[in-house]
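Shown below is the structure under consideration.
All protein chains of the complex are present and in place, except for one that has been dropped.
Per-chain numbering from 1; labels A and B assigned in written order.
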Amino acid sequence: MSPYPEATNAMPYLIACYALGVLSIFGYAVWLCRHRIQVNRYLAAIDKRA
Amino acid sequence: MTLKNTARQTWIENVRTLFAHSLRVDISSKERLITPIFFALIILMLFSFAIPEPDVAMRSRMMVAESQLAIFFALQIAFSRTFESERIDRTFDHLRLSPISSSAFITSKILHVLFIGGGTMLCTGILSVILQGQNMGQMADPVVLGAAFLTLLGLTGLGVLLASITLNAEGHQILFPLLYFPLSVPVLLCSTEGLVHWLDTYKWDSTMRGWSVMLIAFDIIYLTLTILLGTEAVD
Partner (left out) sequence: MTERKSKFTLANSLTVLLAMLLGQWMLAWLWVPVDEAQGDVYRVIYLHVPAAFASFLSAGVLLIGSLLALRSKDEHWLNLSRAAAEVGLLFTLLTLATGSIWGKPTWGVWWTWDARLTTSFLLALMYGGWILLFGAIPQGPSRTRSCSILGVMIAADVPIIYKSVTWWRTLHQPQTILRTGGSTMDSDMLCVLLSGIAIMALVTVNMILVRRETLRLEQELEEKSLGGAS
């Protein structure tokens, strides 16, 4: 018998964990790239004005 | 060689002078010495209101937990004000012009905080023993005294270093406890677990040795970091 009786119906927990992983890691990566593009765009605008 | 000896003597004299000066400032105002003890007393009182009378088996654990927490918070008050007199008296500006080394300054500060912390710890410990109805002889136990001293040493190292790095921070009164609490938890855990085990069994076994080694390791880490980096921060 499994020492973890509650672990048999654990799919929701597993899905919740990976959803959190996708949200945080991929969300942060998307924010990182978008923010970077934005900063680059501002810099290019300043360079152009100069 | 003689030059080296003279330099060392000057350094020790500097530490002594700075330490004596800090103590004189504290004694003249008294408020800095009394506030932490007063604060510890309030926490001990709150504990006795909030927690029902513990049974005999739990008493030593309760006493250790209560006194450790009271000391922890009281010391936090003392540490966060480590450089307060220097800030008010503009001592840093004077030190910048004087030949006193920053290592002498930080060492005198550690000694000063150890002195205030020791006093606070002693008063809180005695009050805690009285309020919990314990035997006063427990306070004179060399293991209890040793554990208390090692805890104080670790917390002092950490407190002085954190006080020096938050010196220029906006809202350093709130930032200090935010950094001090998580970093000091390991020291408190080791000392609490070790003391509870000792008061329960009075046996110097592998568990006691483990906690003591870990506590000493923390002390070495924090004090080394304070001496190495504290001068950097004060500079």
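The criterion applied here is as follows: contacts are C-beta pairs under 8 Å (C-beta built on N, C-alpha and C of every residue); 3 or more make two chains touch, one makes a residue touch a chain.
Not measured: the values here are computed from a predicted model.
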item: Touching residues (missing chain, whole complex) on chain B; value: 161, 165-172, 175, 178-179, 181-183, 185-186, 210, 214, 217-218, 221, 225, 229, 232-233, 235
item: Residues belonging to chain A that touch the chain removed from view; value: 2-4, 6-11, 13-14, 16-18, 20-21, 24-26, 28-29, 32-33, 35-36, 39-40, 42-43, 46-47, 49-50
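In this section, only the chains that are shown with their structure count from here on.
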item: Distance between chain centroids, defined by C-alpha means - chain A, chain B (Å); value: 42
